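Left out: one protein chain. Kept in place: all the others.
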Amino acid sequence: MLEGALAAAQELRGEEAGAARGGAGLARSLTIKIVSAIVTLFFVLVFNFFLFRVLPADPARNLARGTALTASQMAAVNRTYGLGLPLPQQFWNYLVQTLHWNLGISFEYHIGVSRVIGSALWPTILLVGSSTVFSTIIGVWTGIRGGWHRGSRFDKTSTAINNTLYAMPDFWLGMVLLIVFASKWFIFPEGGMHSFGGGGTGLAGLNDLLWHLTLPCIVLTLVYLAEYSLVMRSSLIDEIGSDYLLTARAKGLRDAMVRRRHAVPNALLPSITLIMLNLGFVISGAITTETVFSWPGLGLLSYNALNFPDYPVLEGAFLLFSAAVIAANLIADLLLTVLDPRVRQA
Amino acid sequence: MLRSNSRPHWRLAAAGLAICAGVAAAGPALAASAAPVGRAMPAATAHGPTTFVVGDTAAVDGMNPYVGQTSLDFEVYGLIYDDLTDYGQLDYSAQPRLATSWSVSKNQLIWTYQIRHGVKWTDGVPLTAADVAYTFQRDIQPGSVEFSDNSAYVQNITSVKQTGPYTVVMTVSKPTPNMDKLIVPILPKHIWEHVSEKQVSTFANSNPVGSGAFIVTKFNINQSVELKANPNYWGGKPGISKLVFQNFTNPSAEAIALKNGSIDFAEGLTPALFNSLKGVPGVALNNAPSGNWDELAFNTGAQTVTNKPIGNGNPALRDLNVRLAISYALNRPQLVSKVLGGYGSPASTIIPPIYPQFHYTPPASATYNYDPQKAGQILTADGWKMGPGGVRVKNGKQLSLRLYWGSDSPTYNADAPFIQAWLSAIGIKVAVTAMSTSTLTQDIGNGQYDMFIWGWGVEPNPDFQLSVFTCAQRSAGSPPNYTPGWSDSFFCNKQYDTLYLAQKSLGGVARENVVKQMQQILYANEPYALLTYDNDPQAYRSDLFTGFAPQPDARNGLMLFQEVSWWSYRCLRPVGTSPSLTDHNIGCQHEIGAPVQTVAASAGSSISGPMIGGIAAAVVILGLAWLLLARRRSTTTADERE
Partner (left out) sequence: MSVQTETATGIPPISSGRQIAWERRRRAMAKFWQEYRKDRDGMTGLVVLVLMIAVALAAPLLASSRGLNPTLATYPVNAAPGWHYPLGTDSDGRSVLTELIWGSRISLLIGFAATLLSMVIGAVIGIVAGHFGTLNSWFGRQTDNVLMRFTDWFLVVPFLPLAIVLARTLGPSLHVIIIVIGITSWPGTARIIRAQALAVETRPYLERARALGAGHWHQMSKHVLPNVMPLLLANTILTVAGTILSETTLSFLGLGDPTRASWGEMLNGAFNNGVGTGNSLWLIAPGVAIIVVVMAFTLVGHALEAVLNPKLRER
């Protein structure tokens, strides 16, 4: 994952510089990127549709089980869930409906899938957002410090810790924290997002939410900061070896100045790329953390939908995950285009 | 190249490994004790003393009683809606709920119900017979979602009429004694008449208007359902002000939550977690027999309702001798001790012992006790001779069977290797495959299986469970995917079907005898080899709440999640409050009383007749409660292993 991301980032930079040098304007490359993202999204829609039509699903039969529904009554139920029509017709309906944000009716909750997904969206954003902020800040900082003072005690310790965290299954870490901080000592809650009665609104409610958010946020932060730190460190070390920095130092610039003004900003690029790439994946990757802490986000929703099985919800969640990754990739691309001076000056 | 730095880098790796070793070393320290030593139990829970929180691994799908499917759904519907009658806490006899009295005509075909006066819906509209009539008229529409959902109760009803503001008359097509136990939620006409037939299966019903003891205040998908007590409940105001059902993704977190006081009742614990709660101060453990059991089901010859053979079941299982031999080869007591941790009992017939009037106990001579020798003899006599590799052979065919189960159940995952081992010991080769329950359902419906492990939960009315084995419940339709009925063994026996129809029109002892006869037929033919009757290991904070009304009415009856009953919720109250808070509520004649130290002595006032009576009643009730509680204490400390 790490190496793939590094390679991807460098490739992007190479492509960017190449394209810029080739004379393609900024606007043109931006347009190409956006169009390409839309095309990818379309292919995802197609894949999504067929994947979930191929799987065995028949809500009518489940409802009808044990009593003989007539053919027309089964057809009526099928129509409610959008089944029973010829495949091309279903696909067209699916496209049109998706564009109107109508993702069908959930088999389990019997309300619109968009409502179901909507109710799980905020907890996921909260969890993923907060952990991304922390892991980015801490990861980048330790990566910079470790990379700049390569071989120091800080660097060695930090790398060892990062390697260990990177090798750790995230749900295992979650379980260990749960046992220590919720069972052995009751410092944090065992799950969920709210307490009941004691929660309330206003400041007390916020306090309660943060109390519940702490452990899952810590787990996700630790899991991702290792990766960010290692990548930041690598790319900084790469930068350090560059000629222009030698020149800067030879000119007599102070270490910290060299670091802050030159090395770090350039080394940040692969890290930013990686963080954005990851952002899309974290949303779906939080599934195991949400399962351990009963955090009612999209991951948990998908997991429950899987066990039911609630195909419309799965389909909707899948689409959302893919769209998130596509969007994150696009933003990473755009950011890179904007931030990389070689491209800007072209 | 630049390795001039002398410090070897292997220290990095070693540091990492040291961290792991440290964590590993901490393991035994963590393992030291299940009960947190030295931690003070919270005096009051974080959620307030009058809020009762129930933890469960099941989730609520929604508030629409016509489409709910999980056990928790039905638990909630019974709290927000009322039925006409209830299964009594003491003996499952019919208890008045929205119907205060009822009678049946001489020809057994016309039932008249008197509806309770003075009941109001939670939006203030009075409840009348019009609501009852409307609900049932909707439910008997053939082919509707409502009918399909309630068919077990309304199958025989041909017409429903309101004959007065508080009188409803229902006509049945044949004598139906169960008309006094219709567990059908009564819905408000003024809300549901705006929900058309087309809309009913997707109607969210997010702010349900009901007549029940509780009102839904908040429903968060995959999180919780919050309810508040209905202050105007006709059956008496509940002793708790707020009731919450919290969803946990795994029972381990539930057990931890119970210890911490975050929840007050834990449902769905595994035997290991149940054991880990022993000795925790303030937690009461209840190893309650339930209506649930697990079985090993056979493909006795899959055919559709038109008797067309389908599927690829091994023909060997059509032979009764093979099924009997398999049943004799199963060591059920070992399943109880190893898989259920002792929380259950070996199973025989399909109506479990918690319904003693219907349960059939086979005579000792006919019981399929663990006897691998006998199993082997039966097979040998049947022509299955031991062949190469220890697998029996007959007419050149090996006795090799497939065993399926749903992979998301840890119980079935644990049962499977035992069954495989026992059957291979008598010469049957078993190929095991775990699969998703939806795939399993499909395979069963198409007859593409030999054996599988699954389970059922039986209600006080045995009708539905008996119907599963009727010929009419076999698959219907056409290939490639048949429409499954409820029959997953494809058992079809004319005599059984006749008896099934007969018991629908009988009551009392006559019906009990017929039901027992039917179980006898099933036991003799073994379409299922029942494995275990499963107990429901429940744990709750007895230091914080009391007043549970167990059903069946015994010290180890189910406290909550009773079979189609909701007694405890109306009678529950926080420890430290007086029993008079709830013991006048409907159905709370026999709840667990307060612990001894909180009896409030009545203030000294002039003694009067009713007062003497009241004091005497209080003494009797307290004495009963103390007796119950004393036995309860000993069961929480004594070993429950069977």
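Letters are used for the chains, namely A and B, taken in the order the chains are written, and counting of residues starts over at 1 for each.
Heads up, the rule we're going with is that a residue touches a chain if its C-beta (ideal position, glycine included) is under 8 Å from a C-beta of that chain, and two chains touch if they have at least 3 such contacts.
Only a predicted model underlies this, so the values are computations on that prediction, with no experimental measurement involved.
From the options B:Pro142, B:Pro417 or B:Gly576, the residue with contact to the chain not on display is B:Pro417. Checked against the hidden chain, the listed residues A:Leu95, A:Ile179, A:Leu253 or A:Leu334 yield one contact partner: A:Ile179. In the complete assembly, the contact with the undisplayed chain comes from B:Val432, out of B:Val432, B:Ala476, B:Ala502 or B:Ile586.
Across the interface with the omitted chain, subunit B contributes residues 1-3, 8-10, 12-14, 16-17, 20-21, 23-24, 26-28, 30-31, 34, 250-253, 255-256, 259, 270-273, 275-276, 338, 341, 407-408, 410, 413-414, 416-418, 421-422, 432-436, 439.
Residues 1-4, 7-8, 11, 40, 43-44, 47, 51, 54-55, 163-164, 166-169, 171-172, 175-176, 178-179, 183, 233-234, 237-238, 241, 280-281, 283-285, 287-288, 291-292, 302-303, 306-307, 309, 314, 317-318, 321-322, 325-326, 329 of subunit A touch the missing chain (whole complex, contact as defined above).
As a working rule, only the chains that are shown with their structure count from here on.
Centre-to-centre separation between subunit A and subunit B, using Cα means, comes to 39 Å. The residues of subunit A lying in touch with subunit B in their complex are 56-58, 61, 63-70, 73, 76-77, 80, 105, 108-111, 116, 119-120, 151, 156-157, 159-161, 163-164, 167, 176, 178-180, 182-186, 189-199, 290-294, 296, 300-301, 303-304, 307, 309. Chain contact summary for the complex, subunit B toward subunit A: residues 5, 7, 9, 11-13, 15-16, 19-20, 23, 30, 36, 39, 46-48, 51, 53, 59, 61-62, 64, 67, 69, 143, 145, 147-148, 151, 198, 201-204, 220-224, 226, 242, 244, 246-250, 252-254, 256-257, 259-260, 262, 408, 436, 438-439, 442, 467, 473, 476, 481, 483-486.
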